[in-house]
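In this view, the complex is presented without one of its protein chains, the others remaining in place.
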Amino acid sequence: MESCNEAVVVQALTYQYHASGPFILRDIGFRIDRGEVVVITGLSGCGKSTLCLCISGLIHHHRNGVISGKIILNGKDTRGMRGPALALEVGMVFQDPDTQLFSPAVEDEIAFAPENLCLPPEQIQERVNNVIDTLGLAALRHANPYYLSGGEKHLVALAAVLALDPPVLILDEVLSQLDSLGKKRVIATLEILRDKGKTIIAVEHNLEALAFADRFMVLEAGKLIRFDRTEKILADQDFLMTRRLV
Amino acid sequence: MFLELRQVGFSYPQKTSPAVIGINLSLKKSGITAIVGPNGSGKSTLTKLMLGILPASEGQIYLEGRNITEYSLAEAGRRIGYVSQNPDLQLFCASVAEEIAFGLVNQGCDVATLEERVNFYLDYFELAAYRKSFPLHLSQGEKQRLAIAAVLANEPEYLILDEPTNGLDAYRKRLLEEYLHKVAELGRGILLVSHDIAFVDRMAERIIALANGQIQSDSNQRGEGYLCY
Partner (left out) sequence: MLLDPRSKMIMVICISSLALIYNTPARLLQLLLVTLVLLFIFSFNLRVIAGYLKPFVFLMFFLFVVQSIFSPGDRVILALGPVSLISIEGVLAGATVVLRLLVITAAAMLFTTFSSRDFILGLVQWKVPYEIAFMVSTALRFLPLFRDELKNVLTAIQLRGVDLKKVPWGKKMVMYRRLTFPVVYRNMLKAEQLAIAMEARAFRAYPQRTYLRQLNLQRVDYVVILLSLLVTFILIMRYIG
């Protein structure tokens, strides 16, 4: 493995859900350094979730999709990598809280990833406890995820991915359904993760919510129209207005 | 009073503690009300009780003076438009246009009006490009707009929207706000459930704060509902 400082490199990425369908992503290219926090934003339907699925390699499950371009994660070309192997490089919390939980109890849901990593039971227990503490899920520990409220589900989904402990973490609009305490907890957790050198990519509409991010990426109709330092973008009211982001 | 709740309580069968308890609440037929509160405080449960989707285990709920248990789901749904927290759960047609037309068709709306209204909502919520798409293939924010449009198209006299801004960008949020204000000006009532504090502040005249299944505060002053939130 070549040593490199770039966690995610995307080159000339183009995507269609169907060969005869519209281009959802058009010629997207960017680099994200290890330990960076990047926010992806843009109008609904502009391709944010699709881009996240591409980066995490899960887009291959859409069998009719047509993809071209290159995605390099932690120095490894993801083409031809098997799904579970990709999961060791990148973890993703999906936008829909309902379709990513499948265990009979919150604790099992969180233990699922470390179990797959073949950790010894004591270490699994430790990870589960840590994650439950940081996200304040103690009261839900034995609850059935299927019967949780929307926000609780998202929090559990995040917990389950944190237990996987991947070097790159993608969150697709996870803050929106959380209450203010949950938002605070998640943001604090993200800051800790960043300090540990994790790379974080978060999709978010509320520009102020993740103002601690290093850079903002703005998509419009499948194109990357701007990728710039947070201060610069947030200060550029003209840009935000004309792009209808505020 | 349009909706009246008296000592309403509800427990899910799988749970030991109740999801909502001792709720007393009256909602007028007009005006915009918001329910706020932490995750799991019982907001969605409460809205489902109001429509009769869930049966109250304690207390009574009256819709225009008649007990909600005497209404069929369809009757309640025709009077109160309901958009659930996850739009996926209420999209069931084969195309976006059909989804918006569904309620109207079943109310025997004539073809010309139908066409006109469907087009209007497709345009207003910027879904015209997806008119023939399969609803579950849309992005989450598009699904959200579709779910809202499909309910608004029926023009019910009251609206209950559970987290309507989910997945919406700032611009679409503004479009929704403008539309809801217009609806409210026509004298129709709206009940919002939301974590989006700025949105609630811009919209609601009355804010009800819920915690642990109980009403913590009920105020007509903007911003005040968050004191305990």
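In this document, chain identifiers A and B correspond to the written order of the chains, with residue numbering beginning at 1 in each.
Just so it is clear, contacts are C-beta pairs under 8 Å (C-beta built on N, C-alpha and C of every residue); 3 or more make two chains touch, one makes a residue touch a chain.
Here the structure is a predicted model, which means the values were calculated and not measured.
Participant: From the list B:94, B:129 or B:198, pick the residue that touches the absent chain.
Facilitator: Checking the options B:94, B:129 or B:198, the one contacting the hidden chain is B:94.
Participant: Just one of A:9, A:66 or A:105 touches the chain that is missing; which is it?
Facilitator: Touching the chain that is not displayed is residue A:105.
Participant: Taking the full complex into account, find the residue in A:161, A:186 or A:201 that is in contact with the omitted chain.
Facilitator: That would be A:161, which touches the missing chain.
Participant: Of A:7, A:92 or A:148, which one is in contact with the hidden chain?
Facilitator: Of the listed residues, the one touching the omitted chain is A:92.
Participant: Counting contacts across the full complex, list the positions on chain A that touch the omitted chain.
Facilitator: Within chain A, the residues touching the omitted chain are 56, 58, 61, 83-85, 87-88, 91-92, 94, 96, 99-105, 107-108, 111-121, 124-125, 128, 146, 160-161, 164.
Participant: In terms of residues, what is the contact footprint of the unshown chain on chain B?
Facilitator: Touching the missing chain: residues 13, 51, 53, 72-78, 82, 84, 88-94, 102-103, 106-107, 134-136, 150-151, 154.
FYI, only the chains that are shown with their structure count from here on.
Participant: Quick check: in the complex, which residue numbers of chain B touch chain A?
Facilitator: Touch list, chain B to chain A: 12, 14-15, 37-40, 44, 85-86, 88-89, 137-142, 144-145, 163, 165-173, 195-197, 229.
Participant: Using the touch definition up top, name the residues of chain A that touch chain B in the complex.
Facilitator: Contact set of chain A toward chain B: 17, 41-45, 49-50, 95-98, 144, 147-152, 155, 173, 176-182, 205, 244-246.
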